[in-house]
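A short worksheet on the structure shown next.
The complex appears here without one of its protein chains, the remainder shown in place.
Labels run A, B and C following the written order; every chain starts at residue 1.
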Amino acid sequence: MQRFILKRLVISLFLIWVVVTLNFFLFRILPGDPVRFLFNDPRMTEEIRQRLYASFGLDKPLPVQYGLYLLNAARGELGKSFVHLEPVAKIVGEKLVNTIILVGPATLIAIILGSLLGVVMAYRRGTTTDTGILGMVLLFWATPTFWVGLLIIVAFLGVLPTSGMFAPGASYLPFSQKIGSLLSHLILPLITLSFALTGQYAMIMRNTLIDILSEDFITTAKSRGFRDHYILRRHAVPNAMLPMTTIIAINIGLIMGGAVQTETVFSWPGIGRLMYDSILTRDYPVLQGSFLVMAVCMIMANFIADILYGFFDPRVRY
Amino acid sequence: MQIGKLIKHNLSGLVGLLVLAVFVVLSFFPQMAPHDPHRMDKDKILQGPSTEHLLGTDEVGRDILSLVIYGARISLLVGFFAAGISTLIGVTIGIFSGYYDQSWGQPLMRLTDVFLAVPQLPLMLVLAAVLGADILNVIVVIGCLLWTQIARIVRSYTLTLKERPFIERCHAIGCSNARIIWLHIFPNVLPLVFANAILLVASAIYYEVTVSFLGLGDPTHISWGMMLHYAFESAAILRRAYWYILPPGICIVLTVLSFTFIGRRLDEIVNPKLRRR
Amino acid sequence: MALLSINNLSIHYRAGEGIVKAVQDVSLSLEPKQTLGLIGESGCGKSTIAMTLLRLLPSNAVVQAGAVMLENRDLLTMDAAELRQIRGARIAMVFQGAMNAFNPVRRLSSQIVEGIRLHRPEIDRTQALNKAAGLFDLVGIGAGRVHDYPHQLSGGMKQRAMIAMALSCDPELVIADEPVTALDVMIQAQIIELLKDLRRKMGLTLILITHDLSVVMEACDSVAVMYGGRLMETADIGRPFKHPYTQKLFQAFPNIEKSRDISWGIPGVPPDLIRPPQGCPFAPRCDAAFTQCRKKMPPMVALAPNHQVCCHLYLEDQL
Partner (left out) sequence: MKPHLMVQDLKVWFPFTDRSVKRLFGGGKKYVRAVDGISFTIHRGEIFCLVGESGCGKSTTGNAILRLVAATEGIVEYNGVDILSLPPHRFADYRPKLQKIFQDPYGSLNPRQKILDVVGEPLVIHKRVENEEDKRERVLNALEAAGLTPPALFIDKYPHQVSGGQRQRVVIAGTIALNPEFIVADEPVSMLDVSIRAGIIKLLLDMQREAGLSYLFITHDLSLAWMICNRIAVMYLGRIVEIGPPDTIIHQASHPYTRALASVIPVPDASAARRKIILEGDIPSPVDIPDGCRFYSRCYERIPECRQTAPELRECAPGHWVACNRI
């Protein structure tokens, strides 16, 4: 088991290194040098340009730059924002908390709701209930999250807050009212993001469960006189939860994609919205920093899911 | 034969085909649009549906129906080409990493792992931002990132195929590896690929729209994603201009759904026993 | 009175190309403590009958006609609640693929105990666990392994555990569907010995379904032979076979006590069950077939109290 964990850890660290390196080279494959490209201002003097080069570390040879980059990334330093002229790590760090406030509950709701729908579909496979829910789920799947957000805004404009995380001036309010303001702002984005993810999880649960329900040990259980829903509850669903954890972990990228869209539409001050803003202002260090943080989160989530799988499945205990 | 089966047994697939046919026709003959989609009109900003403008106008007074019709082309174009690139990469990597599992298939698999470990949409945004908003770039970026799923499916199927006795027989009668891959593995993988490639078109369109909405679409072309981006950036939403938001969104959903339905039905017909992982 | 009787059972499957007539007009009966070997080649309908006995047929199967009586209750028409009280408690099943017959993520003990507790709520958990451990001793795994996970057992061990699980509620009848097919020769012998042993010790009533005639000859006291969905012959072990198919099948098994003779086998192919031949299904491959055989399905002819044959040859004898 320890060896298994160690092995997964090595793989995760390797993946993080690859992502960091990717980030480094993305920045360097820009046509022309990045500073000229980013600050294409004819008024810029040579002296300022050199200072900019130095401040971004671009005056050194490439391997040295790469080494410095790795070193800085390891220390959590991700460069400076072009726009805010603040450390990227600080900006991203602040936003990360806000993203978690939105994504955490949304994922939880989606997993519970999606699993339930998936179980119902698999259990009633082939019936109208299955076809009906399946159609709905596919509709969920095909609908872009941001568009759902736009529709919800149009529908609830004036009824519930549709933008930001707090009402203006909320920081001066007492704590309880501040929380109230946060909750009211959370409702619509939460619905939007859960909506997007529920369909995914329902599909995954349905497919996994249908596989399991066709296995021999289910027939055996039937031949022993158990009720169908007992078999579902005690044999099929627990066995489905294992592959579910892996598949959910693999699909964390979807959660992030959904978060970017939801946060953008509802101006939720999280990493996703930060990405959108940095795209509009061409603030590349922030864009890449946000991406890096997302990728690292995803790799870590995969690592945790692998460990959980190894822990819960007796067959994997090495 | 397969098309006939599709019509006979599968209403959803048939509906998918019909809807798709409409959009394909629109993308080839956008001249059917009632107005020039580029013509702006200062006096008709964000007007609701009327007899002249059936679906109203946008924030610079363009006819929304015409914009929607012209927008079909970009989505289908990006969808098909990006899915094509993805399928090509995915099938190649899938077959080779499966067939040469013990040797250089391993690094190929690690490569797939890397791509699977990275959040797709954020990476697309970063790449598109770095490369610049251009239709070709969007195709390449989406095409180069969506192949992982198909590669995994093809790989795991190749691994099972490789263990089948008929491949062992090929070795026993002296087939070369190239012959085995091309004449024995590839034809067996093909039906699986076909259905999944169609599902990929749906994904590619979904991502194209999203990337455009998030401000990285090609501003020189009309597309559904860009329409929604402009709607979002202008005050259209605050003025509840539902006629501006609904049509492109509905078109996106219909297109994605039609590809999904066709792909799923094909998958079920061609691979009744195989379930996607 | 017979413990179980199958009366005129016909089962069809709806398939893409037509209706597969998997079982046609089969009647059988089983006394308590009897061991019946149900034998036939692939596609003869023997497994379909096994699945019918506990109503575990897939959804595309249709019971066309017939009844399956357990003492005086028809298993095919009783409601689901009553059926559940029979499954596992009065009729238990041992499946072919013991590899996957256990839930992989739960301990064997918990899976066996849950069955005992379902049918015998009065037995508490500790007693049930003791019973499971006792059964593990009985089938030769050893009580110490009762808390193992399924994947920790070898194939032969799993098959033994499967038998232990089937016995856990003291069923009146055990159905074993190809219990030794996927196993190695030596393990096969182990399991067959175990079944014989259990028969001796517990007076087990058993239906053993297999394609291997020699297994039946060793482990059973009567045999029912099926071909092309029909019952061809039922006989007590020891009586010489009379049906041409059974005779041919008997010769097809190498017998190391006799001489090396390779003149065995049956020419031709098994019948197409979607378009079964008119008359006897074996007629196209039968040396002794005559006109009547290709026209009309023969009835069952009783040659002795415990020996029946479905063949025109013997019908004539009677006339």
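Convention: a residue touches a chain if its C-beta (ideal position, glycine included) is under 8 Å from a C-beta of that chain, and two chains touch if they have at least 3 such contacts.
Predicted model only: the values in this text are computed from it and were never measured.
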Out of C:L56, C:I187, C:M297 or C:L315, only one touches the absent chain, namely C:I187
Per the definition of touch given earlier, which of C:P58, C:P267 or C:P305 contacts the omitted chain?
C:P267
Tell me which of C:L213, C:L231, C:C293 or C:C310 is the one touching the absent chain.
C:L213
Extract the touching residues of chain C with respect to the undisplayed chain.
41-42, 154, 156-157, 184-190, 192-193, 211-215, 217-218, 237-238, 248-250, 252-257, 260-262, 264-267, 269-270, 285
Those residues of chain B which, in the complete complex, touch the missing chain
164-166, 168-175, 179, 184, 187-188
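We take it that only the chains that are shown with their structure count from here on.
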Going by the stated contact rule, which chains contact chain B and chain C alike?
A
Please identify the chain with the largest separation between its CA centroid and the CA centroid of chain B.
C
Of every pair of chains, which is linked by the largest number of C-beta contacts?
A-B
Quick one: report the Å distance separating chain A from chain C, using the average Cα coordinate of each chain.
54
Whole-Å separation of chain centres (CA-atom averages), chain A against chain B
21
Chain C touches which residues of chain A in the complex?
215-217, 219-227, 234-235, 238-239, 242, 312-315
Could you please specify the touching residues of chain A with respect to chain B in the complex?
11, 15, 18-19, 22, 26-27, 29-30, 138-139, 141-147, 150-151, 153-154, 157, 207, 210-211, 250, 252-253, 256-257, 260-261, 264-265, 275-276, 279-280, 282, 284, 287-288, 290-291, 294-295, 298-299, 302
Of all residues in chain B, which touch chain A in the complex?
113-114, 116-123, 125-127, 129-130, 202, 206, 209-210, 213-216, 228, 231-232, 237-238, 240, 242, 245-246, 249, 252-253, 256-257, 260-261, 264, 275-276
